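All protein chains of the complex are present and in place, except for one that has been dropped.
So that you can tell them apart, the chains are marked A, B and C in the order they are listed, and the count of residues begins at 1 in each.
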Amino acid sequence: MTATTTSQKPARLWQRWPLLGYILRRLGTSVLLMLGVTMVTFVLTALVPGDPVAAALGEGAASNPATVAAYVEEHGLDKSIPERYLIYLAALLQGDLGTSIKTGRPVATELATAVPATVEIALCAIVVSLAVGLALGTIAAHHRGRATDQVLRVVSLLGLSVPTFWLAIMAYHTFFLRLGVAPGAGRLDPTFTPPPTVTGLYTVDFILGGDPVGFFDALAHLALPVLVLSLFTIGLLTRFIRAAVLEVLDTDYIRAARAKGLPRRRVIGAYVLRGASLPILTVVGVAFGVLLSGTVLVEAVFAWPGLGTYAFNSAINLDLPGVMGVGLVVGVIYLVINFAVDLLYGVLDPRVRLA
Amino acid sequence: MSALSIRDLTIAFGRHDPVQVVSGISLDLSPGKIQGLAGESGSGKTVSAMAVLGLLPATAQVGGSIRLGTTELVGLRPRELNRVRGRRIAMVFQDPSASLHPQLTIGAQLTDHVRAHLRLNRRDARQRAIDLLTQVHVPDPAEALRRYPHQFSGGQRQRIAIAVALACDPEVLLADEPTTALDVTVQAGILHLLRELVDQRDLAVLLVTHDLGVMSAVADDVAVMRHGQIVESGSTHDVFTTPQHAYTRTLLESMPDAQQSLVEDDE
Amino acid sequence: MSTVLEATDLAVEYRGHRTVRAVDGVSLTISAGEVLALVGESGCGKSSTARAVIGMEKPHSGDIRFRGAPVPPLGLRRRKAELTAMQMVFQDPNSSLNPRKRVGDQIADGVTAARSRGLSSDAPRQWLGAVGLDPDMVTRYPHQFSGGQRQRIAIARALAAQPDLLVADEPISALDASSQSEVASMMRRLVLQAGAGMLFISHDLSVVRIMADRVAVMYRGRIVESGPTAMVWADPVHPYTKALLGAIPHPDGKGVLPAAPAAEAPAEWHEELPGALDRG
Partner (left out) sequence: MSASTSPRTRLRRGRLFRAIPTAWRTPLAMVGAIIALAWIVIALIAPWAAPHDPLAQQLPRLTAPGDASVLGTDQVGRDVFSRLLTGARVTMPLALLMVVSATVLGTLIGSIAGFVGGWVDETLMRLTDLIMAFPTVILAMIIAASLGPSLLNAVIAGIVVSWPQYARVVRSLVLSLRTQNFVIAGRLLGYSPWRSLRSDILPNVAGPVLVLASLDIGTAILLLTGLSFLGLGAQPPAAEWGSMISGAMSHIDAWWLGVFPGLAILTVVMAFNFIGDSLRDALDPLSSAEREGAAGGTEHEEPAAVENPTTEEGR
């Protein structure tokens, strides 16, 4: 398309500063999405046949009408669902996520320790998966159709087929109980005290607090969960990166780079991987969501006090404020990942950046 | 003396049940001359050019001989081949919007092989890049180095691709349909540039194209390919004015230039 | 001669972060039994014009009339039977046919469209023969044909609908050079036999020369020159037309480089020359 650009209308604010417009639009949709997420979570937990009162009070107390009435009154369960939702939102605007029905502690406080625990695992796992996936995917693509490719294909498909929770148990059993080379469950050995909270990531906080011994203990506790969790995403990324690299290898600009006589390593590093970077970035975003899913199962095995464990406990107890808190956090993480992916698009692709 | 000599080149694809796409072609490229290779899609002309630089996929089997001076290119090891690619033989592709990396600046694509082959430092390589862009008539070369391919028009992109190819002063240039993706007015400019560079630099060019008009305009000699074989070759003038082979005649007769208008005069 | 298509002051815009006016005030008419070629280089708006004429693109402004009645854009609803008398042939033969349907059945859809307007049409077998293919191939699927053959099938399907107007958007540019002029000639022959009109979009002036009655040259969204093909070819008036014709290389073996424009888009190409329009 060429031809004239029409400019009869005066340029709007966001037309003059496209980045500002982009961020505003982005914020708008984010708020809407968060509203939607809280609503979905609320409706799911409020409308369902399960009985949170019985779940919270236990069978005995639930048969006493007075106790039930008091409980219902206290948590506002006698109000209509839209009313309860609005009350929740009003509190939310003041930063109040409510109080857990099960534990009686503020949800915000509980999430403040649970979320970093999971983020720490997930970040490590994404780094491991991406490093291994990049290597294996690129190798497989370069040996397309040959034995190496076939072996890597079976290996990555195996990674996609192993039930994570089972692998976690097997690994825990083998490396901790049998061989004793890995530390036990939890984030730290019971003899250690957690580092002063800065980021909530124990490894980082230990370094910031200048405690190398603590750092290595935290790192050792991370190792097994991270490796178990990474296996699936390694399979996912390897398959995907292979396909992305193959597509790039078949482009004219790679043939042109080879025709220039550049060393193979430089062709792969500067030309192929850069060319495949956008689809890879997209799938890394997807992989992060997959990892969060996996943490629920892995945390259950390694007694890891993270978001997955918290979500599980809130869900089976039908603890509405807890579940709502999980929904919110999950929504925020999703938005942050998407935003990061979008920004990186701009960094990696000049066509997006300059558009 | 020929710069590049192709003898009995054969190319087949597939390991178990190979399909032969080029069966024994021979060509000689001379300095300062444009050797045209014409033919329709599937005739084997592009793979022949690719074979010279060893750009065919691993499933391809190449036989015969391709000699650059005293160097035999068929069966050359990758490391040695890389000393020839870009340095002594360069290539220009059909679509400049596909053959330039969309995520790398023009400067990066114009200097990385120069630095690898000629061992120039960053400043010298940059100066050389500016000189090259000037030679291919890209306006404002210093600024152009900082920009990305999508910021140029199709014709300028092809000029840049030609500059990339000529950056290390190769003896031989392979041009695979270099103007097919371009508009006709832009094509005319590129053809002028090609002729100009050949004369200035004493380049030996293999011009692969299906467009007989382009062929007639710039090629000194022409070979016509069909089904993996050269059916006719000779000087451009001879082949176009007195074609010997029936296939060449059919090709020329099917050109719109050779045909009467179907519109009847009403008046 | 009766007018089948009349487009007046057609404009097409594409909205993005910058609104682009691809077609900027184009007017054209096509009569029955006439081939009008719309030529120009990539991005000049010729394809957008074709798409707007057939209703694939909603025009920003302007008027399109087919046999005197306005042409509504192709929406979600079924197109009225009368409008199936406008048919189109596309550039890419690989996406023109449904890969999951026998070619005979696809041509039969054209026959059905003709019947819905009370017209008779030949059987798919005969249509295949008419475009130069073996009639026995009706039971085959598109992937069993080459690109050129697929384009012939797409032409057969469009003509089987007995159209009054055929819009052809670069129908031959994806074909091998040696079959381009043959297919173009065949299209002209079949369209004129049926007494229809054709809008033929092309960037290739040498093909247009042999098969179009009239030609309109487009540059940057506007028609800069139009008139009888032979007249425009022999004596171009507008600087852009001159440049376009001068840049065509001829396969004559004379080794003459075509004339190259001094700049990428000289100012004189933008000139409006009223004398260059509707010549003859």
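By definition in this document, contacts are C-beta pairs under 8 Å (C-beta built on N, C-alpha and C of every residue); 3 or more make two chains touch, one makes a residue touch a chain.
Nothing here was measured: the structure is a model prediction, and the numbers come from that model.
Asks: Which is it among A:Ala69, A:Ala131 or A:Leu177 that touches the chain not included here?
Replies: Residue touching the chain left out of view: A:Leu177.
Asks: Please identify which residue in B:Gln94, B:Gln109 or B:Gln135 touches the non-displayed chain.
Replies: Checking each option in B:Gln94, B:Gln109 or B:Gln135, the one touching the absent chain turns out to be B:Gln94.
Asks: Decide which residue listed in A:Pro116, A:Gly331 or A:Pro350 touches the omitted chain of the complex.
Replies: Result: among the candidates, A:Gly331 touches the missing chain.
Asks: For review purposes, identify every residue of chain A that touches the missing chain, sorted by number.
Replies: Chain A touches the missing chain through residues 32-33, 36-37, 40-41, 44-45, 48-50, 144-145, 149-150, 153-154, 157-158, 160-167, 169-170, 173, 177, 239, 242-243, 246-247, 249-250, 255, 289-290, 292-294, 296-297, 300-301, 308, 311-312, 315-316, 318, 323, 326-327, 330-331, 334-335.
Asks: Which chain C residues would touch the chain omitted from the figure, given the whole complex?
Replies: Here the touching residues of chain C are 54, 56, 74, 76-81, 83-84, 86-88, 90-92, 94-101, 106, 109-110, 112-113, 116, 132-134, 141-149, 154, 157-158, 161, 173-174, 176, 179.
As a convention for this text, only the chains that are shown with their structure count from here on.
Asks: Going by the contact definition above, tell me which chain pair has the most C-beta pairs touching.
Replies: Chains B-C share more contact pairs than any other pair.
Asks: So, what's the distance in Å between the C-alpha centres of chain C and chain B?
Replies: For chain B versus chain C, the centre distance works out to 32 Å.
Asks: Nearest whole angstrom, what separates the Cα centre of chain A from the Cα centre of chain C?
Replies: Going by mean C-alpha positions, chain A sits 52 Å from chain C.
Asks: For chain B, which residues are in contact with chain C within the complex?
Replies: 40-41, 153-156, 183-189, 191-192, 195, 210-218, 220, 236-241, 250-252, 254-257, 259-263
Asks: Within the complex, which stretch of chain C touches chain B?
Replies: Listed in rising order, the residues are 41-42, 176-182, 185, 188-189, 203-207, 209-213, 229-230, 243-244, 246-261, 264.
Asks: In their complex, what parts of chain B are in touch with chain A?
Replies: Residues of chain B touching chain A: 50, 53, 55, 78, 81-87, 90-91, 93-95, 98-104, 108, 112-113, 116-117, 148, 150-151, 161, 164.
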